[in-house]
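Up next, chain A:
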Amino acid sequence: MPNQDNTKIEAALYKSQVISRFLIAIIGGYFVTVMASSLLALTLPIKRLDALLYALTTGILFYPITFIWVFGCRSFRKVLLSMIGVLCILYGTLTLLGGKL
Partner candidate 1 sequence: MQWLIFLFCLLAFMGFAIAKPNHYKEVLGKRPKGNITSHLNIASWLCLIGSLILSIVTQGAYGSVQFIGYMTVAVLLLVAIFATKPHYFRSLFYLVSFSIVLCSLYWIII
Partner candidate 2 sequence: MRESFFRGMTWLHTWVGLLVCWLLFLIFFAGTASFFRHEISLWAQPATHHLPQYNHAFQQQTVTKSIERFQHIAPTAESWRIELPTERRPSLLLMYSEKPEEGERRGKRHSEYLDPITLDALPEFRDTKGGNFFYRLHFDLHYMNAITARWIVCFATLFMLIALISGVVIHKRIFKDLFQFRSKKGLRSWLDAHNVSSVIALPFHIMITYTGLVTLIFMLLPQPAQQRYEDKQTLRAERYPLLATAPATGLPLQELALNKALDHYYTNSGNAPLRRVVISSPNDASATIKLYANAGRAVQDDPPSWMYNAASGELLKTHNVTLSGAENLYGGMIALHTGRLAEPTLRWLYFIAGLAGCVMIATGAVMWAKRLRQKLKRDEKPGFGLKLVESLNLGTIMGLPAATAAFFYANRLLPTELVARADKEVLVFFIVWAIVAIAACYKSDRLAWQLTAKVNALAWAGLPVVSMLTIEGNLVSYLIHKQWVLFGFDALAIGIAVSFLVQARKLGRSQVTPAAPSRRSQREVKI
């Protein structure tokens, strides 16, 4: 019976990975979008209202891109680590440039 146990464990692992991918995609994707578009709004060298509108209208794209990537990438560890990395980099740049969250 060890074989059956193994498949059960695998199934459970798969399920937990799917759920965590969802969480990473939904929450991580939102924060990536927020920070990336904030960065755009902060740094675009044009009138501030124009910069804001450009950032908002194009910033939405970051969300589906992140989402697709989280589910398209094979290695779960890679997804998790890169997500943390990207968030840290974005947050770092934003704070360095004097942005606020």
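A quick word on the picks: all candidates are chains of the complex that A comes from, given by their letters.
Methods note: contacts are C-beta pairs under 8 Å (C-beta built on N, C-alpha and C of every residue); 3 or more make two chains touch, one makes a residue touch a chain; residues count from 1.
In this text the structure is predicted, and so the values were computed from the model without any measurement.
Enquirer: Please name the candidate from 1 or 2 that touches chain A in this complex.
Expert: Candidate 2 is the one in contact with chain A.
Enquirer: Within their complex, state which residues of chain A touch candidate 2.
Expert: 18, 33-35, 37-38, 40-42, 46-57, 59-60, 63-64, 67-68, 71-74, 99-101
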